[in-house]
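The structure that follows is given in the form of structure tokens.
Note that one protein chain is taken out, while the other chains of the complex remain in position.
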Amino acid sequence: MNQMEKNLQKSGHQKIDWVSKHMKLLNLIQEMDYSLSGLKIGMSIHLEAKTAYLAITLKKLGAEVFVTGCNPLSTQDDVAQALKDFGITVHAKRTEDENEYFGFLHRILDYKPDLILDDGADLTVLAHTQRQEVLENLKGVSEETTTGVRRLKNLQVQGILKVPVIAVNNAKMKFMFDNRYGTGQSTWDSIMRNTNLLIAGKNVLVAGYGWCGRGIAMRAHGLGAKVMVSEVDPIKAVEALMDGFEVGKIEELAPRADIIVTATGVRDVLNEEIIRKLKNGVVLANAGHFNVEIPIEKLEKLATRKYEIRQNVNCYEIDGKDIFVIGQGRLVNLAAADGHPVEIMDISFALQAFSLIYLSQKYKQLKNEVYDYPEELDKQVAKLKLRALGIQIDELSDEQRKYLESF
Amino acid sequence: MNQMEKNLQKSGHQKIDWVSKHMKLLNLIQEMDYSLSGLKIGMSIHLEAKTAYLAITLKKLGAEVFVTGCNPLSTQDDVAQALKDFGITVHAKRTEDENEYFGFLHRILDYKPDLILDDGADLTVLAHTQRQEVLENLKGVSEETTTGVRRLKNLQVQGILKVPVIAVNNAKMKFMFDNRYGTGQSTWDSIMRNTNLLIAGKNVLVAGYGWCGRGIAMRAHGLGAKVMVSEVDPIKAVEALMDGFEVGKIEELAPRADIIVTATGVRDVLNEEIIRKLKNGVVLANAGHFNVEIPIEKLEKLATRKYEIRQNVNCYEIDGKDIFVIGQGRLVNLAAADGHPVEIMDISFALQAFSLIYLSQKYKQLKNEVYDYPEELDKQVAKLKLRALGIQIDELSDEQRKYLESF
Amino acid sequence: MNQMEKNLQKSGHQKIDWVSKHMKLLNLIQEMDYSLSGLKIGMSIHLEAKTAYLAITLKKLGAEVFVTGCNPLSTQDDVAQALKDFGITVHAKRTEDENEYFGFLHRILDYKPDLILDDGADLTVLAHTQRQEVLENLKGVSEETTTGVRRLKNLQVQGILKVPVIAVNNAKMKFMFDNRYGTGQSTWDSIMRNTNLLIAGKNVLVAGYGWCGRGIAMRAHGLGAKVMVSEVDPIKAVEALMDGFEVGKIEELAPRADIIVTATGVRDVLNEEIIRKLKNGVVLANAGHFNVEIPIEKLEKLATRKYEIRQNVNCYEIDGKDIFVIGQGRLVNLAAADGHPVEIMDISFALQAFSLIYLSQKYKQLKNEVYDYPEELDKQVAKLKLRALGIQIDELSDEQRKYLESF
Partner (left out) sequence: MNQMEKNLQKSGHQKIDWVSKHMKLLNLIQEMDYSLSGLKIGMSIHLEAKTAYLAITLKKLGAEVFVTGCNPLSTQDDVAQALKDFGITVHAKRTEDENEYFGFLHRILDYKPDLILDDGADLTVLAHTQRQEVLENLKGVSEETTTGVRRLKNLQVQGILKVPVIAVNNAKMKFMFDNRYGTGQSTWDSIMRNTNLLIAGKNVLVAGYGWCGRGIAMRAHGLGAKVMVSEVDPIKAVEALMDGFEVGKIEELAPRADIIVTATGVRDVLNEEIIRKLKNGVVLANAGHFNVEIPIEKLEKLATRKYEIRQNVNCYEIDGKDIFVIGQGRLVNLAAADGHPVEIMDISFALQAFSLIYLSQKYKQLKNEVYDYPEELDKQVAKLKLRALGIQIDELSDEQRKYLESF
């Protein structure tokens, strides 16, 4: 190992060490009676400290673990390097080369995994298309994302899905927490650290009032901002109103905003007309899916000048006004900060670990379908979280249970 | 009309006048193009100003309206008296006589209504059991409550339901608003007016973190209280935690509480052991279903003395300590205050009006089943609310719609 | 005693009983080692249950107590009746007759009190003007209000003040708590109970951002309202902004408000031009000094019709719009609800009790001046409050104290 590799290794271990002290659900799972002995697990995930610690957890439960990235740009080389010291096979490196990326996926399939933990379904789709010989040994797939689930449901509809799949994303412990408390906090963490601007007293426009938007609005408000919300769903619009926020058309709200955060799930939240009406000095950040919500190409077209004015912040000069965009319109908490807080990922990965254990036990009874996350496991993760915090809660008495059943 | 009747009439008109100025959705509906002409509607509801104004609205849309109560104790005689001046047939009076109450229900069925608006399903069940001759003309039922829906689903399961039923209670515009913002506010309105105690700085225990509990906790917190939550569902318990509240077993939390509000849906939230550990001077209020959450009979048994210490507040002396119960453990916002805020009932009754219109138009296509509230109507009510407030919201552009469909 | 008197007596006792259970600071003071033995105390106060319990407390400390009202309309006859049973001399009754009112003040002075507890300074001014013979025995005055303090400072400036006066109103434990938490809560208690309207989602304009305005805005926000603030002081205006509220000129904000609460300390917060621009259905309430903030006479002049539409709520029809005024523009929490929460008055009256004890001990050393409330007593009341709540706090260690002094 050369010096650079040693440095990477050290840095990677430090990162894993930090998260290991805060991923208490994974720590509890390591100490529980579950076994993944004799199973080979192929993981395709954003390879950083928190996912690494999930891999380590699966290894501690007895599995052989084979890890690669799920996006060529998101692999952290230091973590990849350190992960090898835990007896885990890693084929991953930060790269802009798609061939190399798919090469790594193939390498993982070469090991003929029993279970796949997928993030976006690249690995599973590859197995079902170019590498069908590995399907024989494959017992199940646990998929993290909405997009991945959609792709796998397509396989199911086409009749070519050959394994049961569990959709982790629709677990209550995921969508109710990840989006609201995770995105809510990390969006503002990112905006604050990248701008050093005061949030109190600012006019903040949150575009979209789904779980993410709710979390972002709640925290903006908690930081002293005056919050405005735009929505296309009238029910969510009324909810935003009742939560004390101003609601209106984006073309009326955006020109009054000091900060605009998009979390709509659609593209081009701001059109040219609205862009031209924005305040001088407005800050734009995206917390929704993908990087299409803020129309970067429109900004590029309209700008007479564009330059990086602060790390992660670009300034577009349009009609003599400054428009600041954080993290190039990509997910602001990932592209320009550290992503979700550790404890949020700990919950999500406990869901993943339980999903894999469940598949290893039940795969024979399951059909080759995409399953909703089992409610029982969902509750078990919630109980684990309470246990990790040392919190006990009530149970229904027999009388109460009977009373409930009496209706 | 004697003087007492004249006074009742005047008082009833005043009450209806006040709500008519704040039930803007019903006012908008009155001006819309809908017609209930030629239809007879039988209503069994808590007869007070807000339900009266719903009856008036249906009348204005062209229906013949026949009204009685749905609970012998909840009829307000002044409103009943005034309602007659609007050309509505009323058979109702506050009474403790069950026979009289059922007599009124029969009188309503005598008119052979085309549609029934029910609250608890007494009227509909009567029609299906003792008065089946009226079913011939009956086209549909709109049911307000969970309990009523459960009873009607039972009829469906037994194969004796003869009309389509719409369950208004599961409209999003109902359960997301009524329980959270309605119960949330009115519970504290009631506690404050009945005790004149300061909420800021108090330890408030909210038992149950469903929609009601969330609303009650949110408002307690908004009034400066320190909020504790007890729950039996681990997922809701984690949610309460993330919302910044203390979570634990009720036996540990209750003895530290200054105010306890129950919203669990089960009976006997406090057992004898916990009662004996309560703080001297604790205030108990129930905001959940029925009056079984606070175990009144247990308090009666344990108390060495019981007396009314303030209007609507009873003091139980137990082990030398004072335990105060508001509104005898019945729904604190109804039994000891004015129920939900007017605008909340306005939304709920707009749902009802739309439900009846929908039944009048579609009953031939509908099966004799209990239907969920139609999503389209739900959104329409939300839009109406926004219109009443003069608020416009965004619509998806064609490009955005295509983008959404592309997944 | 006739039946009506018996009923009054019973009702008065019930009211006193309730507050006695929640005025824990007064209860603690009753058990402490202080003595007012041998002293006659003349009290001129709003005679209701809480002030009655202060009188009872002073009596228990050994004083002879003589009570009258400080406003002809605020005396509660039932409490006056019951108070006599505690061995206290009462000359007070609800009346609209000024002569009778002043007659009662004279009766109190006839007893030649050693100490006066005044609210508005009527009693003290009377002693200094028409009844100077009583000054000989008078040792000190404790004055509750700003207005009273101003009047007594005038006496001081004119050189005719003959006793030391303690201004209770400038105690930190008073203005920081009474106005913010007391007015904040009770204003909304009153608005909710008198209108049954939903606060969530409403546009609320708070005129004035002093301690009262801050409390009212904080609680409006805690009930889900969107809060706007008008101010004349630029520093307070910036503070309101940073607290997340919209700030602007009242002529721009008022027309967008659903509810307007005045707490400015000045008259005529709304002029004719603004009144004509108000929303149809706006609710006006005053939480500031006196009843001049909402310009009632302007409303009267402009209205084509005025009538009581709900108890405590008048409707003014102006330009075809409804303008609702609660409690005739008088202090909304007093005129149309129960005033400050019990615990807030408990703190204020603990300040009063300590003030009287202090005067009884120190009057010989004090000059005939109006004194600020002694800081030491202020802290003592805070400590008592913590003790009543069973809360212990830290003390500086010797090292820490030295460190602080080292600067």
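For the reader, a short list of remarks on this structure follows.
A, B and C label the chains in the order they appear, each numbered from 1.
We take it that a contact is a pair of C-beta atoms (placed from the backbone, for glycine too) under 8 Å apart; a residue touches a chain by one contact, two chains touch by 3 or more.
This structure is a prediction, so every number in the text was calculated from the model and none was measured.
Only one residue in the set C:K60, C:K162 or C:R267 touches the chain that does not appear here, and it is C:R267. Touch with the chain omitted from the figure is made, among C:M173, C:I309 or C:L359, by C:M173.
Touch with the hidden chain on the side of subunit B covers residues 200-201, 221, 224-226, 238, 241-246. Where subunit C meets the chain that is not shown, the touching residues are 147, 150, 172-173, 176-177, 180-181, 230-235, 237-239, 241-242, 247-250, 265-268, 271, 292, 378-379, 382-383, 385-386, 389, 391-397, 399-400, 403-404, 407. Of the residues in subunit A, those that touch the hidden partner chain are 14-15, 17-18, 21-22, 181-182, 184-185, 189, 192-193, 196-201, 219, 221-224, 281, 308-310, 313, 322, 337-339, 341-344, 389.
In this text, only the chains that are shown with their structure count from here on.
Centres computed as Cα averages put subunit A at a distance of 54 Å from subunit C. Taking each chain's centre as the mean of its C-alpha atoms, subunit B lies 37 Å from subunit C. Contact of a single residue of subunit A with at least two other chains is seen at positions 238, 241-242.
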